[in-house]
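Only a single protein chain was left out; the remaining protein chains are all shown in position.
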Amino acid sequence: MTAPVLSVRNLQVEFATRRGLLRAIDGVSFDIAKGEVLGVVGESGAGKSVTGLAVIGLIDPPGRISGGEIHISGLRIDNLPPEEMRKVRGKRIGMIFQDPLTSLNPLYRVGDQIIETIRTHTNLTEQQARKRAIDLLAEVGISAPEKRIDGYPHEFSGGMRQRVVIALALCAEPELIIADEPTTALDVSVQAQIISLIKRLGRDHGTAVMLVTHDMGVIAETCDRVAVMYAGRVAEIGPVQEVIKNPLHPYAKGLMGAIPTLAGEEKRLVQIPGSMPRLSAIPQGCSFNPRCSVAFDRCRIDRPEPLRQGTQAVACHLYDHATETAA
Amino acid sequence: MSDAALPHPAPVDAPRAAANGWLKRALASDLFYSFRRSKLTVVAAVITLLFFLLAIFAPLLSPQNPFDPAQLQLLNSRIAPLWTADGQSPFLLGTDEQGRDVLSAILYGLRVSLVVGILGVAFSGALGITLGLIAGYFGGRVDTVIMRIADVQLTFPPILIALLVNGVAKSVSGNHLDWLSMLVVLVLAIGLSFWVQYARTVRSSVMVEKNKDYVAAAQLIGLPAPVIMLRHVLPNTTGPVLVIATINLALAIITEATLSFLGSGMPETMPSLGTLIRIGNNYLFAGEWWIVAFPGIALAGLILAINLLGDWLRDALNPKLR
Partner (left out) sequence: MLAFTLRRAIQAIGVMIAVGIISFAMFRFAGDPVNQLVAIDASAAERASIRQSLGLDDPFIVQFGRYLFDAAQFKFGVSYQFRQPVSDLLKERMPATLELAICATILSLFFGILMGVFSALRRDSVMAKLFQMVSLIGISLPTFLIGILLIYLFSVTLGWLPSFGRGDTVRLGWWTSGLFTVSGWKALIMPSITLGLFQMTLIMRLVRAEMLEVLRTDYIRFARARGLTTRAIHFGHALRNTLIPVITVVGLQFGSVIAFSIITEQVFQWPGMGLLFVQAVQNVDIPIMAAYLIMVSLIFVTINLVVDILYTVVDPRLRATISRAA
């Protein structure tokens, strides 16, 4: 068992706003091993994307990482000086953003953007870099890459552009790829292709992948493990099959579509009542307690810490046996 | 972009969509908040107010009436400011070549500049808003014609248009314009130079608003078009129009001053700040700097203060920047 490619420990991210300090991420921990795909799922505002941005060091003021540690293959990166962190970006961590239409600079040829990235991180000559760029385009499934390399972004369709974006993320053979909602902006028909491409590339190169999405279908199809985030915290994390079949956290249960009623019978649930709290108004104790049908007193006072339950870990007082005995 | 950029939901689209009374109240409170926060803006507002008060109460504040030739004595010409060795009471800021007290001339000139500026802005605003409403509401050929004219005119700097209007007016009148008709010509020239921005802004918001349900509803109950435009569509453009008007007030005052400086503005018997600067400029080489300096400072200060207000207003009303 080697060290995980990505190790996030107790991460905190804060934003200074006019109305005070908002904690967008509060104590998030997880690992991703080599070749593993971790899905990060949750509602908008749960802190999925901020986590991704924090890992790659792109949290801009007024936001900042205010606590915790991030390691990539043993190297601590959350406190690197900006220039050192820049060298990590693109080289050791690649990132894919949501909207391929706006991710590429419209004024530069696709090839130039790839070559520029390759040459930033390697010592290849212009010719070598161009050859590698063509190979990369071929690898991400762009036909006639030697011709398309001189095209401008607007000459590519949305799906093709996302392939270019993926090629750009792969330029320097990074150890970790962060894909932030890579299919949300795409046509449904193209989504599956892009997802399977990311999965295949991760497997072929042994790259660790952090896949941020709100789409459980994508998670089920692609990921090895999944982290369910709620209001800036990880509610539950575990192997994808387990979490889907046997979710532990009440929120995860709601997310998976089924939740036991007090009577003990199973009933389909259309939605979780209420909505996620705003960051400025996160309730005391478990942040999910106002919406939770099984919340009890302690949930309104103590904040639950992750507890190991077999292969899963869940932040919920229901599973804390100390509570049971105390109650 | 889902949840990365903004940690809290930003009400970007809210102001436009919201009902009117609500909008006004929200804007007022936010406006006041940002106003209080910006010290520079408060200072600018105070200075602007001061200039207006000086202009209004000019007759009470000035030692003499510079527009009344009977009060001017050539004996008193070109006296240096009071604090210099050659200064004489009561001429605090000295006198010009006609024996006119510079301070009085500035106070009265301020009146002329502000009157021309405000009337010019009012005229250009009325013209632009009307044309913008018509173009946006009726669309089609009317719209095309109005907007084409606007496009063409926008490529011509206002000062050129104003000079041309001025020249034509002079020519038609045989180069004999009294001060009142000169004032009208200046207001006309400024109005015709600056209407385009209003028209464009109003037109684009009309195009947005006119497809909304409440306009359809108003049409259904049979309200005539002018009523719909004035009562329902126009209020939605208040913010941008206010910003344009503020910034244009500064521009209008500059334009008037420039025209007067170029000898195509207010006559020397009834000088505006620009006219005073033109007169003073002739005596600069003789070392009589005060004749040009003080009107210049007054003009620059006035415009700077108004521009600061306009800048702040633009930023404060722009939801993108909040």
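So that you can tell them apart, the chains are marked A and B in the order they are listed, and the count of residues begins at 1 in each.
Everything that follows uses one rule, which is that a contact is a pair of C-beta atoms (placed from the backbone, for glycine too) under 8 Å apart; a residue touches a chain by one contact, two chains touch by 3 or more.
The structure presented is a predicted model; accordingly, all values stated were derived computationally and were not measured.
Colleague: Of the residues A:171, A:276 or A:292, I need the one that contacts the missing chain.
Modeller: Answer from the full complex: A:171 touches the omitted chain.
Colleague: Specify the residue from the set B:126, B:172, B:217 or B:230 that touches the hidden chain.
Modeller: Here the residue in touch with the unshown chain is B:172.
Colleague: Which residue, A:95, A:176 or A:210, contacts the hidden chain when the whole complex is considered?
Modeller: Touches the omitted chain: A:95.
Colleague: Quick one: say which of A:155, A:173, A:204 or A:305 touches the chain that got left out.
Modeller: For the chain that is not drawn, the touching residue is A:155.
Colleague: I'm checking contacts with the chain that's been left out. Which of B:133, B:196, B:292 or B:317 qualifies?
Modeller: Checking the options B:133, B:196, B:292 or B:317, the one contacting the hidden chain is B:292.
Colleague: Give me the chain A residues in contact with the hidden chain, please.
Modeller: On the chain A side, contact with the omitted chain comes from 56, 58, 86-91, 94-95, 97, 99, 102-108, 116-117, 120-121, 152, 154-155, 165, 168-169, 171-172.
Colleague: Which parts of chain B face the unshown chain closely enough to count as touching?
Modeller: 1, 152, 155-157, 159-160, 163-164, 166-168, 170-172, 175, 250, 254, 257-258, 261-264, 274, 277, 281, 284-285, 287, 289, 292, 296, 299-300, 303-304, 307-308, 311
The working rule: only the chains that are shown with their structure count from here on.
Colleague: How many angstrom between the C-alpha centroids of chain B and chain A?
Modeller: Comparing mean C-alpha positions, chain B is 53 Å from chain A.
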